[in-house]
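First up is the structure itself, then whatever we jot down about it.
Showing just some of the chains, left in place.
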Amino acid sequence: MAASSKSSGSDGGFLSKTLTDIEKEVYVEDWSISSDELGVGEGWSIEKRRLSGGLSDGVDAVEVNNGKLSFVVVPTRGMGIWKGDYRGNFLGWASPVKELVHPQFVNLEARGGLGWLDGFNEWMVRCGLASFGAPSLDVIRDNTGREKDVLLTLHGRIANIPASTVRAKIGLKAPFELGVEGVVYERSMFGSNLKLTTSITTTPESNSLKISDTVQNLRSSPDEMQLLYHCNYGNPFLEEGARLQAPIRRVAPINPVAMQGIDSFDVIGPPQSGFIEQVYFMELLADNRGETRVALVNRDETRAVSVSFSVKDLPCFTLWKNTAKFEDGYVVGFEPGTSFPNPKRFERERNRVVKLRPEEQYRSEVILSVHIGKDEVRDVQRAIEGIRINTKPVVFKEPIRDFSRV
Amino acid sequence: MAASSKSSGSDGGFLSKTLTDIEKEVYVEDWSISSDELGVGEGWSIEKRRLSGGLSDGVDAVEVNNGKLSFVVVPTRGMGIWKGDYRGNFLGWASPVKELVHPQFVNLEARGGLGWLDGFNEWMVRCGLASFGAPSLDVIRDNTGREKDVLLTLHGRIANIPASTVRAKIGLKAPFELGVEGVVYERSMFGSNLKLTTSITTTPESNSLKISDTVQNLRSSPDEMQLLYHCNYGNPFLEEGARLQAPIRRVAPINPVAMQGIDSFDVIGPPQSGFIEQVYFMELLADNRGETRVALVNRDETRAVSVSFSVKDLPCFTLWKNTAKFEDGYVVGFEPGTSFPNPKRFERERNRVVKLRPEEQYRSEVILSVHIGKDEVRDVQRAIEGIRINTKPVVFKEPIRDFSRV
């Protein structure tokens, strides 16, 4: 703890420990702190490790434990969240890719732009920032001002860029917030220059964590930005008969495959070999502040996870149903985003790609919560009902032109 | 040796030391053991190092020395074997690429899929597992179930994937087997999920090492697999007048260039500037257990290397003659494989691509031996004769449709 310092001024009452600061050449390989050590609260801890060997060689991981909920933030993979645990319930999913994969082993250009899948196993992974969605061609202007066709690789670059600064933060006064902050730059000469500042925090014994992000355009000219939070759940929340609960205004299948399943789009099926992903695009209702919430509730309504966000910042919600066999990744993804994960050109035509002025910041916040027991599950269901207020969702049986290339 | 433990049960009588186990977050940077230390046998040793700097930065290498034969297994490069030495005779070849190259510096997609060549300098490198052979286009089904054209890069991915577990193993009872075991996963979400388990062992003072591999399909559906052992030899076994000795059933040149050299396909020429590789495809005879053997014998028949394997597991044998100038890589490759290294589509059409059911395992074993002195060379020649039993090989003067795209 030698390099720690109590912060002052606007940070009043936080202990902040710099784990990485490239510009200042600060880098801490291993570090930890706990309630016991600090004499503040109890049962919580933060531990930072550098992994070694295999595909994980050189990966930085920071585990935050609030006493009941723990989760692993991965600075080396764009400040995503690998996995978590809430009172013995696993948070995340069982990808065929088991280990944390260092970006040095991920070639985003591989297999026609699908290389991102070689490292995909996070509970929450951001897609973006210059683009996300299926691999597709786009036209950029190169350094000479000429148009150039380029391949936008699956889900963009941000998940495979290490953070330039990482900091652990512990509140010294109630509510004793604790978590990790980081800055990741997606930038290049003659290219995008987008700065992601994220703060991922929780409070002692809480059942949730909060992801507070700011994306800023550092170029001197307006530039595009896309951001999607790919939040993925498997067992023990996902099971046959589990359900999506969401205040849906309208929903449509992405394509003919999803069309087949539209009548039970909100019901989870059993693991099936050879299952082909079904994707549903949705517009959600929100409360009067713009907040909304979606949940995955298990069959007997004793366990649920929920994702909360503002439809002002993240107006498009995508449900990714991939109820493949366990060994192939039995998983459902909740994906609040600035747009749908279609090819960027399509989203641009629909005016769903964010354009940031120079220095302009885009803020978004996502809260991931866990609900154990009938009471807690009922509470989150009621909260979602409270947003829906009896509105019946418009369910399109076929892909619609506004959402999909049809 | 703190973390060592005598194994028990089915491993009876082995000392086993975990050097890497990503899941358990075990990683040993440097380690060694020897007969002296252990008081078992004499003259042998195993040494594990992590290399630093340049293109080798971060490469794990394990040197096994049985007292006469030593070789370097490289977990970071898919458990290939870099080079070896038998009583002062160098095993391997002098590639223009001199150092062990960490996969972080190899872009398989570079130069139209030839990037693999930037790290190619092993004595034995596996090609596969989803595909091997010349760069070629193939059609895969992507996550949406749609067909997608992808580039299969030269010789596949396995040689550039680090092992997830690595273990040194020493037998405590005769024959005091010693070596390295490892597991390498070639897997991705929505992609292949092939698990290679390898054991590379020798015995004290032996003139050979044994590679015992299992490839398992971890997907829930049948999947393709290709595996080829690219075993490469230069000086002092390769020289003008050296010869291939093999129990050939039939042999054909791959293309018009190889056709030119068909009459002396089994004779090694001198290093030649501008030499273009000559490749010969063969079916080999085997003994009644399916075992076969090929040898490279130097001109005066005082030195030989041999490669033994089963034609049941590895039915296709490819001879790669690349008798270029020394500085360009004067080398001959012996390549037992599940198929020939043609584009995967061609091999699929010929029914030579292995298809593994879920959980199915494919086993193969390759033994690399060295023979020094007229007696030992004669012994291996006789062994090969014993398989051939006077069968005359069918030598096709031109490429044939069964083996090559003609």
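We just call them A and B in the order they show up, numbering each chain from 1.
Everything that follows uses one rule, which is that a contact is a pair of C-beta atoms (placed from the backbone, for glycine too) under 8 Å apart; a residue touches a chain by one contact, two chains touch by 3 or more.
Here the structure is a predicted model, which is why all the values come from computation and not from measurement.
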> How many copies make up the whole complex, given 2 shown?
Replying inline: 3
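Just so it is clear, only the chains that are shown with their structure count from here on.
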> Once you find the CA centre of chain A and the CA centre of chain B, what distance in Å lies between them?
Replying inline: 41
>> Which residues of chain A touch chain B once you look at their complex with the stated criterion?
In response: 49, 51-58, 95-99, 104-105, 107, 109-112, 114, 117-118, 120-121, 134, 255, 257, 273-274, 276-277, 322, 324-329
> Within the complex, which stretch of chain B touches chain A?
Replying inline: 20-23, 25-27, 29, 58, 60, 103-104, 107-109, 140, 142-145, 148-151, 153, 161-166, 185, 187-191, 193, 218-221, 358
